[in-house]
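Note that one protein chain is taken out, while the other chains of the complex remain in position.
Naming follows writing order (A, B and C), and every chain is counted from residue 1.
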Amino acid sequence: MNSLNTYLIISAFLFSLGLLGVLQRRNLIGMLISVELMLNAANLNFMAFNRFLTPDPVVGQIIALFVMGLAAAEAAIGLSIILALFRKMHSINIERAQKLKG
Amino acid sequence: MNDFLLFLPEFSFIIAALVFFVFSLKKTSAPALFHGWALTLAGIGLVVTVAASHQEGMLFFDCYRVDLFSQIFKILLALGTVWVVFSSNELKGIDPRQHAEFYFLVFVCTLAMMMLVSAVELLTIYVSIELSSYSLYLLVSMRRNADQYVETGIKYFMIGVTASALMVFGISLLFGVTHTTYMAKLSETLPNVIRQPAAVIGLLLTLSGFFFKLALFPFHIWAPDVYQGAANQVTAYIATASKMAAAAMIIRFTGLSSAASPDLVKLLIGLSILSMSFGNLVAIIQKDIKRLLAYSSIAHAGYILIGILSMTGRGYASAIYYATAYLIMNYACFMVIMKIAGDGHNLQIKELAGLHKRSPLLALTLMLGLFGLAGIPPTAGFTGKFLVFAAALEKGYLFLVIIGMINATISLYYYLVVIKAAYLLKPVREYAAVPVDTWTRYLSIALIVLMIYLGIFPDQFVSLTEAAARTLF
Amino acid sequence: MTSMEMAGFPILSAILMTTVFGLLAIIFIPAERTKLIKQVSLGFATLGLVLCIWLYFAYDHQRGGLQFVERVLWVKSLGIYWFNAVDGINLPMLLLTAVVLFTGIWTMWELENRVKEFFALVFLLVAGVYGVFMSMDLFWIFVWYDVSLFPMYPLIAIWGGTRKEYGAMKLTLYLLAGSALILPAILYLWAQGGANTFDLFELQRIGFSAFDQKLTFVMLYLGFGILAAVWPFHTWSPVGHVAAPTAVSMIHAGVLMKLGAYGILRIAMTLCPEGTAYWSNLMAFLACVGIVYGALVGLAQTDLKYVIGYSSVSHMGIVGLGLATMTVGGINGAVFQMFAHGIMTALFFSSVGYIYDRTHTKIIPELGGLSKTMPIASSFFIIAALAGIGVPLMASFWAELLVFIAAVQVFPVGGVLALAGLIVSALFMLRVVQKTFYGEKNPRWEHIPDVNPFMAVPRIILVSIIVFFGLFPKLMLDIIQGTVIPFASRF
Partner (left out) sequence: MDALPRDPVLLATVLGTSLPFLSMAVILIFTRANRQLSSRISVAAIGCSLASALFLLITLRAAPGAIQYQTEWFSSGNFNVAFGYYLDPLSLLMLTIVAVIAFLVQVYSLGYMAGDPGFSRYYAFQSLFAWAMMNMVIAGSLLQLFIFWELVGLASYLLIGFYYEKWSASQAGKKAFVMTRVGDVGFFLGIIILVIGFGNLGIPELNTAGASHSIPQQLITVSALLILCGVIGKSAQFPLLTWLPDAMEGQTPVSALLHSATMVAAGVYMFSRIFPFFSASPEAMTAALAIGTVTMILASTMAMVTYDIKQVWAYSTISQLGLMVMALAAGGYFAGVYHLTTHAGFKALLFLCSGIFIHSFHTNDMRIIGKEGGRRLTIPTVCMTIGALALAGVFPFSGFFSKEAILGVLAAQPGKIWLYAGLIGALLTAYYSFRLIFYIVLPQGGISASSDSGHHEPSHDEEHHGYIFWAMAVPVIILAGLTLILGLFFEHPLQGFISGMLGHGSASVLLVQHTTPEAHGIGHELLLALGVSAGLFGIALAWFEFGRKDSSRTGFLSCFPSIWRLFDLRWFMDIFFRKALDTAVYAGLTSLFTKNDRRIIDGAIDGICFFTEAGGRLFSFLQSGMLQYNLLVMALGAGVAILFFLV
C-alpha cells in the first residue's frame, strides 16, 4: 500500500483530472484550478520520487517548494488577467471570447 | 569576484529592471524620459554583454553555465531588447501610465531569458521559463483600448500555464527516472532508460514545454492570437528576443541529449515538417501582417528545427546562424510595421499600398527583410537556409530538405503578396508620408547592410557559430 | 588546388562588378533625373559589353579549357570558393548576356515610369545572370541563379502589360519552385562528395555512384528544365513573356532561359555523366515533344508575344535535343543554338516592343499592314522570323543543322519528328508575319512613325550579329568545341 506506484498512480490520476478540467471547463477560474491540480500532480511526483528513489533527500522537496511558489505567482497573474477580462467582457466564460481565429 | 563577472550581463539587466521598478512606483508618466532611460540602460546592457562575450565558467552549483554559446545568445537577446526598446519611442499601444511597467517587464523578461540560455539544470530552466513567461503574459495583456484583442492575454496565459504544467510534470518524471536534474548527468543516464515509458513521457512533456516557447506545431496555437493581439512592440519582442531564447534552450537540451534514440530524430523531423507546412499554408490566407508573421514564425521554427535535429556540430551551428539571421530579418520587418502603424493599430496588408512612395527606405528594408525570410539570396536568410539544409543533407535527410524547399517556395508567395502591396498597389486613400527620424534611417540602413553582409560574407560568423556549437558537447 | 589562384587582372569579377556598380550608381542618382540614369545604365552596360568582347578575343581557343581563373576560398567550413572562369561553353553565354543587356537598355530608352527602380532591378537581374555563367562553384551558381530570378517579379508586375500580376507571380513562383529541386540536389552532391567542397571540378574529380548520379541528375534536370521551358514545364514562359516589358522579355527569353539549359549542361551533365546517359531518352523525348508542340500551339496564338513565347519553347526544345544526344555535334549545336536563339529572341521582342509601345496592342488581328506604315520596324521582325524558321546563313541555321544531324544519328525517330516540326514552325512564323505586317494598310496606324535611327541601332546590332555568325560560324564554333570535345568524351 505504501509503494511508489501508489503515489505515481494518484499523481497520474490528478494530472489527467487537471488536464481534463482544463480541456472541459468553460469557466476561467475552473481552468486555473485545474492547472493547479496538474502542478500538484507534478509536486506529488517529485516528493514520491524523492522519498523512494534518490539518495539525496532534498532536491525533490526544494523543487516542490519552488513549484508551489511559482504556482502562487501564476495564480496571482492569472486572476489579475481574468479580472481585467471580466471588466471588459462582464463574464469569465471563455466561450464568450473567440474573436481571434483563422 | 570572477563569478560576478560571469554574471555581469544578467546583472546589468537586473539593474535596469530595478530602475524601472522604481519608476513604476510613482504615478508620473513621462514616456520620453522613460524611453531615454530604457534605451540607455539597454544599451549599457548590450555593451556589457558584448564585453562579457568570451567569459567562460560555471555558477550556482553548476546549475548555470557560461560559455560562448550562451554568450552569443545573450548578445542576440540584448540586441533584440535594444532594438525593441528603440522602437518603443512612440508606444501608443500601451497606456502611458504603464510605460514604466512595460520597460520593467521587458527587462525582467530579458533577464529571465538570459538565465534560460545559460541554465543547465532542470529547476533553473523551469524557473527561468516561468519568469519570462509571466512577464510576457503581463506584457501581452497590457495592450490598451483594443477590445477586439482583449481575449489575447487570457488565452496566452491559459495555454502557457498548461504547457508549463505539462513540462513540470515531465520534469518530475525525468527526475524520477534519472534521479538527477542536471542535464549533464541526464544525458548520460537517459540513453540507458529511454525505453522506459516514464522516461519517454517525461522527455516529451519537457520538450513540449520548450516547443511551446518556440511556437512549434502543435504547440504554436498561442502564437497567431498573441502576435495579433499584443501591442506591436510586445509582438516584436516576442517574435525576436523570446524566439532566440527558445531556440537556444532547445539546442542546448538536444545538444546534451544528443545520444537520444533515432525515434527522437524521427519525431523532430515530423514536427519540423508539420510546422513548416502548417505555418506556410495558413499564412497564405492572412490579411493582418502581424498574424501573417506569426504563422511565418511557426514555419521558421520548423526550419530551425531542421538544423537542430541533424544533431551535428554543423547542424547546431547552422541553427544558431539561422536564429541570428531570423532575428535580424524579423526585426527589420517589425521595425517597418511599428513605424508605419505609428498609432499602434494592427497593420493590414493593404495599408502598405504605395509604401515605396511614402518611404522608399522603409519599403526597401521591408522588401529585403521579407525576401530574407523567404530565403532569397543574397540575404542572410538564404545563407541560413543553405547551412541548415546542408547540415540536414550531411545526415542524408534529402526528403526533408526537398519539403523544406517546397515550403520556402510556398512562403515566397505570401511574402510576395506583402511586397506587392508595398510596391505595386495603388493606395485606396492617400496615406501621409511616413515620418522617418534620422536614427531609424541609420538603423534601417544598418539592418540592410547587415542582412546582405551576413548573406554574402558568412565566413567569420559561421566559424564563430561552429566554435559556439563545439562548446555544447 | 591552392585556396588562392588569381591569373592577373580578375576580368570576370570586373564584368560582374560592372552590373553591381551600375546598380549602386543608379541607387545614388535621384529618381527624377531619368536621363542621367539611362545614360549611366547604358554606360555600365557598354563597359560590360566591351569587357566581354575583349574576353572573347583574349580567350585562347587553341588551348581551350578553363581560362582567366579566379579562385578564392570563401567559406572555409563548407568549402565554398569564389571561383570564376571561362571556357568555350560559358564564353558565348557571357557575350550573349552583354549584348542583350546593352541592346535591352537601349531599347528601353523611352521608358518614363519609375525609371530608377527599373534599371536598378535590371542590373540586379543581369548581375545574377553574369554570375551564373561565370561561376564554377555550386554555391555561387545557385546564389546567382536565384538572384537572377526574383527581380523578375517586380520587373513584370510593375512595368508589365497583360495580366501582369498573375504572370509575374506565376513566373516567379514557378521558376523558384524549380530551385526547390536544384538546391537539395546540389547539397546532396556536396554531401556525397565529402561535404568539404562546392568546387564544380573537384566534385567532378571525386565522382559519384551511379545511383546518386541518376537521382541528382533528374532533380537538376527538372529544376533547371523549368527555366529552360522544357515541355511540359513551359507554361510560365508565354504568360510571363506576354506580361513582361520589352527589355525584360529580351533579357528573359534571350538570356534567362539559357540559364536553365546552361545549368543542365554545366552542373547536371558535368557531374552526372552516367545519370545523363540514363535519362537521355527522357530528355530527348521531352525536347522533341517541345519542338513540335511549341510550333503547333504557336500556330493558334493571336498575341504576338504568345507566338514568340511558344517559338521559344520550340527552339529551346532544339537545345534540349542537342544536349540529349551527348555527342560533340549535338552539344556544339546546343550551345550555339543557345547563343543564336538568344540574339534572335532579343530581336523579336525588341521589334514587338517597338510595335507595342506605338500601337498599344499586340493582338495580331488588330494589327496588320504594318509594313506600309513602319517598313523598317517590321523588317526587323521579319528578319527575326526568318532566322526563327532556320533560313540558312543565319546563326540559328547552323545550330539546328548540327543538332539535327546528331539527333537523327542518336534518336532517329525523335530527330525525324523534330524535323517535321520545322515545317510547322515555318508555317506559323510566316502566318504571323503575313497577318501582322502584310495586307492592306491599316488606317488606325497611319500616324505612327517608323523607327528613328537612334532607336534602330540596337536592332541593327542584333541583326548584324545574327548574320555575322551565320556567315562565319567558325568564329563561334571553334571556341565552343574546344571545350565540348573533351566534355563529350566523358559520355
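The rule is short, and it goes like this: a contact is a pair of C-beta atoms (placed from the backbone, for glycine too) under 8 Å apart; a residue touches a chain by one contact, two chains touch by 3 or more.
Quick caveat: nothing in here was measured; it's all calculated off a predicted structure.
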Practice task
Sort by label and list the shown chains the missing chain touches.
Solution key: A, B, C
Handout entry: From B:L5, B:I201, B:L361 or B:L425, residue that would touch the chain that is not displayed
Key = B:I201
Exercise for the section: Using the touch definition up top, pick the residue from C:W74, C:Y174 or C:W279 that touches the left-out chain. Expected result: C:Y174
Completion exercise
Given C:V248, C:V328 or C:L462, the correct residue touching the omitted chain is C:V328
Problem - Contact footprint on subunit B, counting only the chain that is left out - result: 154-155, 158-159, 162-163, 166, 197, 200-201, 204-205, 208, 212, 217-219, 221-222, 224, 263, 266-267, 270-271, 278, 281-285, 410, 413
Completion exercise
subunit A residues touching the chain left out here are 19, 22-24, 26, 94-95, 97-102
Problem - Where the unshown chain meets subunit C, residue by residue - result: 170, 173-174, 232, 234-236, 239, 293, 296-297, 299-300, 327-329, 332-333, 369, 371-372, 386, 391-393, 397-398, 401-402, 404-405, 408-409, 415-416, 419-420, 422-424, 426-427, 430-431, 434, 437-441, 472-474, 477-478, 481, 485
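Here is the rule we go by: only the chains that are shown with their structure count from here on.
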Exercise for the section: Examine which chains touch each other and state the graph shape they make (line, ring, star, complete, other). Expected result: line
Handout entry: subunit A and subunit C, separation of their C-alpha mean positions in angstrom
Key = 65
Fill in the blank from the handout: Chain centres from averaged Cα atoms put subunit B and subunit C apart, in whole Å, by 42
Exercise for the section: Calculate how many whole Å lie between the centre of subunit A and the centre of subunit B, each centre taken as the average of the chain's C-alpha atoms. Expected result: 27
Practice task
Name the residues of subunit B that each touch 2 or more other chains.
Solution key: none
Exercise for the section: Among the residues of subunit C, pick out those that touch two or more other chains and give their numbers. Expected result: none
Handout entry: Footprint of subunit B on subunit C - complex, ascending
Key = 74-78, 117, 139, 142-144, 146-147, 150, 153-154, 157-158, 165, 169, 172-173, 176-177, 179-181, 183-184, 187-188, 190-191, 195
Practice task
Would you pull the subunit A residues touching subunit B in the complex into a rising list?
Solution key: 8, 11, 15, 18-19, 22, 28, 31-32, 35, 38-39, 41-43, 45-46, 48-49, 53-55, 59-60, 62-63, 66-67, 70, 73-74, 77-78, 81-82, 84-85, 88-89, 94, 97-100, 102
Completion exercise
Per the touch rule, the subunit B residues reaching subunit A in their complex are 123, 126-127, 130, 134, 137-138, 141, 147-155, 157-158, 161-162, 165-166, 168-169, 171-173, 175-176, 179, 181, 224-225, 228-229, 282, 285-286
